[in-house]
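For this depiction, one protein chain was excluded, whereas all remaining protein chains were kept in their positions.
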Amino acid sequence: MALLEVDDVHVRFGGVVAVNGATFDVDEGTIMGLMGPNGAGKTTLFNVITGLQAPTSGTVRFDGKDLKKVHPRLRALGGIGRTFQRLEVFGSLTVADNIRVAAEMRGIENPARVRDELLDRVGLRAFAHVTADSVPTGIARLTELARALAVSPRLLLLDEPSSGLSEVETEDFAVLVRSLAEDDGRSVLIVEHDVELVLGLCSQIHVLDFGSIIASGTPDEIRKDKRVQDAYLGADEAAAAEIEEAV
Amino acid sequence: MSEHVNALDVIDLTAGYGRIQVLHGVSFSVPVGTIVALLGPNGAGKTTTLNCIAGLIDPMGGHVHIGGHHLNGAAPDRLARAGLCTIPEGRGIFPNLTVAENIDLFAFAAQASPKEIQERAFSQFPRLAERRTQLAGKLSGGEQQMLAMARALSSDPALLLLDELSMGLAPKIVEDLYEIVGEIGRSGVSVLVVEQFARRALAVAQLGIVMVQGRVTALGEPADIEGELSAAYLGGAA
Partner (left out) sequence: MSSFVSFTIIGIVLGSTYAIAASGLVLTYATSNVFNFAHGAVGMVMTFLYWELYVHQGWPVWFVLPFILLIVAPAFGLVMELLIMRRLTTANTTTQLGVTVGLMVALIGAGQLIWKPGGRRVDAFFNGSKVSFGVVNVTAQQFITLGLALAVALGLYVLLNRTRIGTAMRAVVDNRELLALHGARPNVLSGLAWALGSSLAALTGILLAPQLNFDHTTLTFLVVSAYAGAMVGRLKSLPLTFVGAIALGLLTEYGQWLYTELPTSWITDSEGVIYGLKNSLPTIFLLGVMLVLPQEKLRVGRVTGTKLPRIPSWRTTMLWSAALLGGSYLLTGAMGEANNARFGQTMCLPLIMLSLVLLVGYGGDVSLCQLSFVGVGALVVARGFDIPFTGLGFHSQISPLSIVTAFLLTAVVGAIVALPALRLRGLYIGLGTLAIAGAMDRSVFESGLVGFGAQGSTIQVTRPSWLSTERSFALAVVVAFVVTAWIILAIRRSKYGRILLATRDSQAACATLGFSTTMTRVAVFAMSAGLAGVAGVFFAGMSVTPGTLNFYFFQNLPLLLFAIVFGVTSVTGVLTGGFVYGCITSTFIVGQHPDLVGLAYIVVLVMLRLLVNNPNGLVGLLFDQSRRIMSRPDAVSAPPGSAAAREPYPATAGLGLEAPVGSA
């Protein structure tokens, strides 16, 4: 059984369809990627999974349990952690305290040790004593990641984690995420527009366009998929008709 | 002299948010009566460029000339009354006003009478006439974008800026919308369209500009920039 099952989720805002029947699974200990152009519904889908947005229809199951009407806080207690595309760091705390306070909120033993371990693991030592609202975006993103890790989630949702990271930082980041899955056995669902990062990192990828999943597969399959190229570059007439049928 | 004047000249534009610089010296022109597509992946700085032109953010450096006039620092409403029509990303409509009220607001920038504007909008988009008393927020995504486009049609602008026309819309609707963009272009309006779906925009544009990470990396006719485009979007993988 998959850890996370998203089944036929629809979300509408007024007359606008943001997610249109998304269906996919995330298995334990794997890195799953969600790609798609701007406005394809990726972040909305994340909000549905974490409970910040109620779906118009469809179900989300975590560890076999239906999450309908489960408060975001209880989902987090069940083991779903996330980072935000538009940052939600605790801006008036230092980077180190951002991590520590997360452990403290959950009553985890020895929060200072959790903080020290994660500062090293995520590579935030140099920024430990800087307040989070004055660090560069990339560092703030890593701070959110470390904060999420402080409460040991089973499933980690990363929303556009690489934007604001330099090339070197992105490489380091990829190594870290891989270690989260391989060494810790966590599942990671990653939304990213940096195609190269997703293709290099994930074992399984779903491509979202107009709120629907238009392609799924391994990085190699995705690379070769004509429809993915069309989704990113815009389809020619024939392909457009094809997608029309698929939708 | 006047025939050499471009509808828009952007010269060595730099801009950013706070300490993060997004544009590193962007230069290009939109000749009078042409449709120019500004393309590039997410985060390339396309929208920032557009917002600088529209007067929504102040550039850090460089110049913007519209119709030959130096217009750095002009307020967006002044630019709008001077004939610049900007349709921002994510549907340029007021969701809590009705369709008719939205159209009524077009008259602030247009020379035509309110009645004329409404007639033009409704004849171009009969669907909007049917829903004139509905709240604009209750329209479908395509209809909302039509309503936004109706402003461009009715106000007869000197320069039209379109940002991410296709965002979140089905292909068929995007196709229809681009047909209208083509029509607007043929009527003599200069258009700068920002788009991440490159091929759709290039189908109607006479010129394309590719931006990557705040810089222009290619500029030319659609056929000439195809190669650069693939590299910009898929990192050479395509």
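Letters A and B mark the chains as written, and numbering starts fresh at 1 in each.
Keep in mind that, in the parts below, contacts are C-beta pairs under 8 Å (C-beta built on N, C-alpha and C of every residue); 3 or more make two chains touch, one makes a residue touch a chain.
Note that the coordinates shown come from a computational prediction; the quantities given were computed from them, not determined experimentally.
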Considering the complete assembly, the absent chain touches shown chains A, B
Which of A:E160, A:D194, A:D209 or A:D230 contacts the chain that the document leaves out: A:D194
Out of A:P37, A:P55 or A:G81, the sole contact with the unshown chain comes from A:G81
Could you tell me which of B:F106, B:F125 or B:F197 touches the chain that is not displayed? B:F106
Residues of chain A in contact with the chain not shown: 47, 50, 52, 71-74, 76-77, 80-82, 84-93, 97-98, 100-102, 104-106, 111, 120-127, 129-136, 138-139, 144, 147-148, 151, 162, 166-172, 174-176, 178-179, 182-183, 194, 196-197, 200-201
Interface with the unshown chain - residue positions in chain B: 54, 56, 75-77, 80-81, 85-88, 92-97, 101, 104-110, 114, 151, 212-213, 215, 217, 231-232, 235-236
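Please note the rule applied: only the chains that are shown with their structure count from here on.
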Interfacial residue positions of chain B with respect to chain A in the complex: 19-20, 41-43, 90, 95, 137-141, 143-144, 164, 166-172, 175, 195-201, 229-230, 233-235, 237-238
Interface with chain B, chain A side, in the complex: residues 14-18, 37-41, 136-137, 163, 193, 195-196, 199, 210-211, 223, 229-230, 232-236, 240, 243-244, 247
